[in-house]
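Omission of a single protein chain aside, the complex is shown with its protein chains in their original locations.
Order of writing sets the labels: A and B. Residues in every chain begin at 1.
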Amino acid sequence: MTRYLLRRLLVAVPTLLLITTLGFALLHAAPGGPFDADKRMLPAIQQAIEARYHLHEPLWRQYLRYLGQLAHGDLGPSFQYRGTSVNQIIAQGLPVDAAVGLSALALALLAGGGIGVTAALREGGAWDHAAMALAAVGISVPLFVLAPLLVLIFAVTLHWLPAGDWVAGSPSHLLLPALALALPYAGYIARLMRGSTLEVLNSPFIRTAQAKGLPSHHILWHHALRPALTPLVSYLGPAFAGVLTGSIVVESIFGLPGIGRFFITAALNRDYTLVMGITVLYGTLIILCNLLADLCYAWIDPRVRLA
Amino acid sequence: MSIAARPVALAAALALGWLGGCSGAPPDGSAPAALQVGSSPANDQQLARTLDDEPRSLDPALATDQPAARVLDDLFEGLTTVDVGGRIVPGVAAAWQQSADGLTWTFHLRGDARWSNGAPVTAQDFVYAWQRVVDPHTGSQAAQNLSPIRNAPQIASGEAPAQTLGVEALDARTLRVHLVGPTPYLLELVSQPYLYPVYAPTVQAYGDAWTRPAHLVCNGPFELAERIIGNRITLVRNPRYRDAAQVRLQRVVYYVLPDRNVQVQRYLAGELQWTDSFAANEYAYLKGHLGRQVVNAPYLGIYKLDFNFDLPPFRDNWPLREALVLAIDREPLVHAMRPFYQPAYTLMPPLPGYTQPQPAWTHLSTAARHALARELYHRAGYSDAYPLRVDLDTSVQGADERHFYEAVAASWRSILGARVQVDEREFKVLIQDRELHKLPLVHGAWLGDYADPYTFLQLYYRGSGNNNGDYANAAFDALLDRAAQEHDPARRYQLFEQAETALNADAAYVPLFYYSSRHLVKPFVRGWQSNVMDRNLSRYMVVLEHQGY
Partner (left out) sequence: MSSQVLARLRAQRLTRIAAAVLAAIVLASLLVPWLSPYDSYTPDFALLSHPPMLAGAHVLGTDPLGRDLLVRVMWGCRISLAIGVVATLMSVLIGVSWGAIAGYAGGTTDQLMMRVVDVLYSVPFVPFVIVLTVLFGRGLWLIFLAIGAVSWLDIARIVRGQTLSLKQREFIEAARIAGVHGIGMIRRHIVPNLLGIVAVYATLTIPAVILFEALLSFLGMGVQSPMASLGSLVADGASDMQSHPHLLIVPAAFLTAIIYAFNYLGDGLRKALDPRGQP
C-alpha cells in the first residue's frame, strides 16, 4: 500500500507539470490579451504594460519564469485586478467554496444516498417511482433555474433567509447556496446508488445470503452496501475537486466570492495568472481526490488489487 | 404507480399554478404598501449599493472602468467635484482663474484639505498624480484623456519624461496648468477620477499594493474599510474629510453583482437600497410594481453600429451605408425593446447648450423613408436576387443585446431584403478582430468621458485611437481642428454641430439609441438627483427612517 501511495505521488508531479503546460499553451493560443480593451491604448503604454508583466518575452521564457515562481508557491499577480495577487484571490475564495461545497456534498450524500438505496430496496414500488422522479428534478432542472427559484421563495417572498452575500461563519448565509448546489448532486447520487444497489442485490452472493436466512437489513449493511459504493466513489473523486473549485452559477446567484466565477471571468478576460493558478489548484485537487477514490476502492472491494 | 407515471404533468401543473400566481401579484414584502417612510434620518445610516463588475483597481490613475469610478468618487476628491445635481462645484480647489488666451489655468487649493492620515493635501500631490497617469510606466489607459495638457501626448508616447507635463505646483496651495489649446471643459475634466490626487509616500512604499485597505490613504468623504474581491467593498465615513460634518452616511457597502437579475432579487429582498441596473426585459414588471423606485434618466452614451471603411462592402459606398441608416424604424423598435432608452438619429446625446443636428431624412414619413432606403440599396448594386450578405459583430453580453440586434437585422431584411447575420463573438476576440480591421459592421457603444461633445466627435477623427473603422473625412477633421483653437464656447459648439452634420451626411455610422441610467432606489434614500453623467456620490445621501422593505 505505501509503495503504491508513493508511486502515485511520484507520478503526480509530471502529471501536474503536463497539466500546467497544456493549460498555459491553451490559454495563450486563445486570441486576445489581458489588456485589450474597448478604448485603444497608446503603443508606448501598451509596451510598458507588457514589459511589466513580461508579456513581450517569448512564450517559452514566460513559461519557465512561471514555473520558477510556481516552485516557490507564488502564483503571480492577477492581470485583471492590479495590486492583488492570485494567492490572495485563491486564499479568499477557497474557504468559501469549501464551506458551501462540502456542506452541499454532505447533504447530497445523505439525501441522495438514502433515496437511492431505499428506492432500490423497494424496486418497482411507489416510493421507487416517486424517489426517482424527485431525483430527476435535480438532474433535469438547471442550477441557474433552481437557484433563483430558491431565492425567490425563501428570501424574496418569505424573507426567511438572506438572498446572498458571504458572511464567514454565518449558517443562514450558507444554507441556501449549499441547498441549491446539493440538488443536482443529490439527483445524480440517488440514481447512481439505486442502479448499483440493484446490481449488487441481484448478484448471486446476495441470494446466497438471503438463502442462508440472514435478515435483510443485515444483508444490506454488511454485504450489499460496500460493493454498491464503488461507482459512487469514482463519481465522488472529481465531484469533490469540482465542488472545491466552486460552481459559477451558485457563486453568481448568491454573490459569493468563490473561485468558480473567477475562473470563467479570468479566462474571458485573459487573466493568465489567475486562470493558471486555478488550473494548477484544480489539477492538484483532481489528482489527490482521484488517489483517495482509488484507495477507497481498494478498501471497499477487497477483490481489487491496486497493483 | 399512476401518480408516478405522470410526473411531468404533475410537476408542470404545480409549476404553472405557483408561478402563475407569481406573474400577477408582487412578491410579499416588496409591495410598496408594506413600506412606510418617515421624514427624519434613521439612526442606522448605512447604504448598500451595487456595482456591475469588480473594479479593476482602486488606483485613480487606472480608473477607466465605471465600477472603479463609482467607488473612487466616494474615496477621493479632485480639484473640482460634482454636486447633488451633477454640476461642477469647487472641490479641493477653492478658486481658479484662466489666462486671457485660455491656455493657462491657476487653481488655488483650500487650506483645510487633508489626507485620511492627517497630512495636508498639497498641489504637489496633484502634480505627482497627473504625471503618474501619463507616464507609460504606469500603464494607464486614461492617459489619452489628458491630451489637452501640454506635453501629455509626447509623454504618453514615450518621447518625453513625465516631469515635463504642463502642470506645476507654484507652492503648496497653488497649481498651474498649461494647455495646448483652449479647453472649456477643463473643470469637468479635473473632476474625473483619473485626475484625483494621490498620496505619494504610500505609492512609493507599497507599489501596486498601496490600494489595499491596510495601506490606502485618501482625501474623500469615505475611507476603505474592507475589500473582498468579487464580493463587496466597504467604505466608512472619513472624519478627516474637509467637509465631514455634511456627510451623513456612516457606512457604504458596494456589492459586486454582474448578474442584473440577482441585483433585482436582492433589492426586492430588502438587502440592497440602490442598484446600478436592472434587466431590460423586467422593466415593465418592475415599473408596474415598484413605480417611482425605478429610476431612469438620460445618460451620456450612445448605442450605435460602426462601419469599417477599409473593407467592402461599406468602403466608398455611401448609398449602401445611408440605406442601412434609413431602414430602421427607431421609434417602434426602441419603444418595444428598450422603452427606457431614447431613439437616436445623430451622434451626440442630448447635452444642455448643444443643439443636436437633425438629419434631413428624419422629416420623411415612414413610407417615404423606406422607399428612399430601397432606392439607395438598389443604387448600391443590391437587389432581392442579389442581397447584401454581411455579418454584424457584437460581443456576447447576454440576451438583451442579442435580441436587439436580431430585431435590427430583421428590420433590414424586411425593408431591404438584406441578409445581415448577427455574429456574437467573445469580447476579447471581438476587440482583436476589430483592431485588425476584419469586421465590416461592428457594435460600437460609447459612453462620454466628460460632458462635452469632443469626447464623442473625436471617435471619427482621422488617426484617433478609438477610430475603429478608420474613418477619414478631411472636412470633418478641419472643423474639429478649428474648434480646438476656438475660445468662445458658443462658437465652439457651433463648429461641433457643423462637424456632426458632416458626419451624418456621410453616413459614417448607424445611430440606434441613447442610453439612460437604470437604477432601482428605495424611497427612503434621499440626497441624490439624476444627472447626465450618472454620478451619484454617497456623500450627499441620507437614509430616512422606514419600516418594511
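Before moving on, here are some points about what is shown:
Going forward, a contact is a pair of C-beta atoms (placed from the backbone, for glycine too) under 8 Å apart; a residue touches a chain by one contact, two chains touch by 3 or more.
A quick note: this is a predicted structure, and the numbers were derived from the prediction, not measured.
Here the missing chain is touched by one residue of A:Ala155, A:Ala224 or A:Ile286, and it is A:Ile286.
Touch with the chain that is not drawn comes from one residue among A:Gly33, A:Gly164, A:Gly237 or A:Pro257, which is A:Gly237.
If you put the missing chain back, the residues of subunit A touching it would be 11, 15, 18-19, 22-23, 26-27, 29-31, 129, 132-133, 136-137, 139-142, 144-145, 148-149, 152, 188, 191-192, 195-196, 198-199, 202, 227, 230-231, 233-235, 237-238, 241, 249, 263-264, 267-268, 275, 278-279, 282-283, 286-287, 290, 297, 301, 303-305, 307.
Contact between subunit B and the unshown chain involves residues 5, 7-8, 11-12, 15-16, 19-20, 22-23, 27, 260-261, 279, 281-282, 284-286, 332-333, 336-337, 396-399, 402-403, 406-407, 410, 414, 422-424, 426, 429.
By definition in this document, only the chains that are shown with their structure count from here on.
One simple way to say how far apart two chains are is to compare their mean CA positions; for subunit A and subunit B this gives 37 Å.
Within the complex, the subunit B residues that touch subunit A are 1, 3-5, 7, 11, 22, 27-30, 54, 56-59, 62, 64, 136-141, 143-144, 156-158, 208-212, 228-232, 255-259, 261-262, 265-266, 268-271, 426-429, 431-433, 435, 465-466, 468, 549.
On the subunit A side of its complex with subunit B, the touching residues are 30-33, 35-45, 47-49, 52, 77, 80-84, 88-89, 92-93, 126, 129-130, 133, 136-137, 148, 151-152, 155-159, 162-166, 251-258, 261-262, 265, 268-270.
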